[in-house]
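Missing here is one protein chain; the remaining ones are kept as they sit in the complex.
We call the chains A and B, going by the order they appear; numbering starts again at 1 in every chain.
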Amino acid sequence: MILKKTLLIKEGSQLAQEHAAPIHGEDEGTTTGLNHRKMLMWAFLGSDCMFFGSLIATYLVYQGKSLEGPLPIDVFDIPVTSISTFVLLMSSMSMVLAYSALTKNNMKGFRIWMISTAIMGSTFIGFQVYEFSSFATHHVEIDCVNPGELTKYEQHIFDDGCSSGEAHAESHEGLKPQTNLFGTTFYTLTGFHGAHVTLGVVWLLSLLLLSFKKGVITPEKNLDVDLAALYWHFVDVVWIVIFTVVYLFGVFPGF
Amino acid sequence: MSTFPISIPRPVHPTGIWNWVTTIDHKRIGILYGVTAFLMFLSGGVEAILMRVQLAGPELDIVSAAVYNQLFTMHGTTMIFLAVMPLSAAFFNFVIPLQIGARDVAFPRLNAFSYWTFLAGALMLKLSWIGGATDAGWFGYAPLTSVAQNPGTGIDFWIISLQILGVASLAAAFNFIVTIINMRAPGMTMMRLPLFTWMSFITAILLVLAFPVITVALIELTFDRYFMFNFFNVANGGSVVLWQHLFWVFGHPEVYILILPAMGIVSEVIPVFSKKPLFGYKTVVLAGAIIAFMGWMVWSHHMFTVGLGAVANAVFTVTTMLIAVPTGIKVFNWLGTIWGGSIRFTTPMLYSLGFIAMFLIGGISGVMHAVSASDAQQQDTYFIPAHLHYVLFGGAIMAILSGIFYWFPKYSGKMFNERQGKISFWLLMIGQNVTFFPMHFVGLDGMPRRIYTYAGNMGWDFWNGVATGGVLILLIGFLLVMDNIGRHWKNGEPAPPDPWDGRTLEWSIPSPPPEYNFEEIPIVRGLDDWWATKQGDSYKEIPASGGSGENGHNIHLPQPSYWPFVSAAGLFIAAYGVVFNDLLIPWGLAAIGLTIGFVGVYAWSLEPVNDPEEDSTH
Partner (left out) sequence: MSQELSAEEHTGHPTAGQYFRIAVILCVITAVEVGVFYVEFLGHWMIPILFVLSASKFTLVAMYYMHLKFDHKLFTYLFVAGFILAALIISFLLLLFGVYS
């Protein structure tokens, strides 16, 4: 019993010391030594996984259930989307380089990488705007080809003004959210991703502006940038999933 | 100089309404939550009374069928989102920091934001009565919610207010996850956390993971209604069953979000009034975690009659019956705690014992319709309201009342009238059984739920009359509870710091606690640390190092802020703008609201937690 008590005293004083020990920076005085805000950020990202998970689940459940075209195979342009995917991946690299430059007290490098991240993010949004508008005005005109070369959607709208055995396809119907289930689920999923990217760009630019104010963002006070970076990379990994599941699988004939 | 660019001075209002608007003290926010949620509970009660009056006899015509639909929908939504969840949140706010030995929560301003957002959502939903409330059930099954079926604004109000309430719940849940992990006093390891804090922690994790699902489902519904998307439009291939899945993927964890904090309260009250440590602490924690995990794998038991197929029904039957095991473990742990204890039958203890009995009945009828074959008979009959009221009224509300009385001395600093408390307990206990038990009979007799009246020759009128009579007893019981609380909050006997001979840290500080809670941050050496201290273990004399001593001088507390309130107000305006999006300029009001919210969040994030200049004056 006495032994137990001494042990307890020891434990207690150790704890007291640990607690009193000054921990530098913003993690001061937390139980785990981890920063409150960073922990909140990770909990939020876990929660956001469920958000995108539900949107992706809706997309996949409705895959191939559209009653009429255009379908993914009619509108997707994989090379173009590959480029925008590349841009977003590179923006993630530029983001870590910005954070890395900041921690090394290279403010100029930090600002350059922040700007380039924001620009690449905006470029990605630009690609998405282009993609959405080109899908929405998707127009098919094919002169007199073998019907076997047409997709289901194109066949659906062909008329026969060609010589025997050939088909002519023409369409003025674009892909709008209201058109079919594919439009509904695709625009909602990628649209919410785009909204996340847009918010990220606003966040990065705000931090960039703040960095010109003295003492707000310094090599020691880098948490704001760290958190924005986490958010940015998360948006990137969500796109990695969307690119594979929506775009690549979407055009795959097995689906 | 502070980094805050807009030079609006920090609010300094020691008293009055502005103090409440700008407060970020977790105890005050807890009280705000509690009072608001109790008012909402009363409004949900009024809706229930109207329904019961309408059903008192066959073919009555007190409310119309249309109003009846609105009544049951609003009653369900109110009780779940505006009463039980925020009442639990009131306890999270008030109790958790005290139990873990902290001076506030991790994000005090986010906490204020949670409350004001909750209030915005609650007002939003309740104001929808003007112009016709939602009437598609609290589950809002598609296509009842489609524009074609339901062109009014009721559904829009319902969608938007649930989204706002979701924001409030998520903000609170993030806050409490971080608070519980990161604000524990030295020595307060996870396995020394009081049970209520543990169950709240599990609840917060459930909230964080479950709410995004309903958010997505509601977004999809919004797009369907506002922009003619096809998510639940069968004509274009959409599936109404998808809504049911998404809703219940959220909805079943939600059930545990409602009941786990209640179980936590009971696990606090029973050891104190049995004068014994909780039997099998680790088992109770583990059982709670298993319930939370398995809660994700049972959702389709709400959909047994949809036609998911034999395999799916069988799988969900098995998982649902399995979840009864950890729940049963908890019941046995509570019984084991009471066994051989020196029991004091105080008001909070009576409510907790009532909880065990009522929750057990609800649990057993729950296992009955866990069997999909049996559920095929019970689905959409009054047997289901009987079950869910035994777990939510007999369970959650009894536990919450237990908590209201148990912590009453702590939050009010006064004592309530024990005699009156006991009388009201027995009234509520008798009242709820008279109200809800007959629903089992009429349910098995085939009376469907959600009908506004029934024919006289069905044989349902006697038990329906009895149930309506029970509501009268409940009403008297609640009036007594309110009188007890209201009167004694003002004029009760001053409460000692530790009136119940408690076991956890909140009883080691004065009632009501000072603004800074703990003059010195306690050092915790074991489970039920305060109890051990009172047993005279001398090792507790070691002074804690974390405190700053001297009656609260030099204790840095976060300062009040306007911005949480402003942000929540912006959200409220924006929500109105979404419902009435064609007012004057299309979407103009929504844009104004969002701008206010955006400015609020921006100013908030630029405002330091503590103004450095303020600090230097200490």
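The rule is short, and it goes like this: a contact is a pair of C-beta atoms (placed from the backbone, for glycine too) under 8 Å apart; a residue touches a chain by one contact, two chains touch by 3 or more.
Here the structure is a predicted model, which is why all the values come from computation and not from measurement.
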* Asked: Which chain A residues touch the hidden chain?
  -> 21, 23, 27, 32-34, 38-39, 42-43, 45-50, 52-54, 56-57, 60-61, 63-64, 78-79, 82, 85-86, 89-90, 92-93, 95-97, 100-101, 103, 229-230, 233-234, 236-237, 240-241, 243-245, 248-249, 251-252, 254
* Structure fact -> Residues on chain B facing the left-out chain by the touch rule are 177, 181, 205, 208-209, 213, 239, 242, 245, 249, 296, 300, 308, 312
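What we mean here is this: only the chains that are shown with their structure count from here on.
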* Which chain B residues qualify as touching chain A in the complex? -> 3, 106-107, 170, 174-175, 177-178, 181-184, 186-188, 208-213, 215-217, 219-220, 223, 227-231, 236-239, 242, 246, 249, 521, 523, 525, 537-539, 542, 544-546, 602
* Structure fact -> In their shared complex, chain B is touched by residues of chain A numbered 5, 8-9, 11-13, 15-20, 29-32, 34, 36, 39-40, 43-44, 46-48, 50-51, 53-55, 57-58, 61-62, 65-67, 177-178, 180-181, 183-185, 188, 192, 206, 213, 215-216
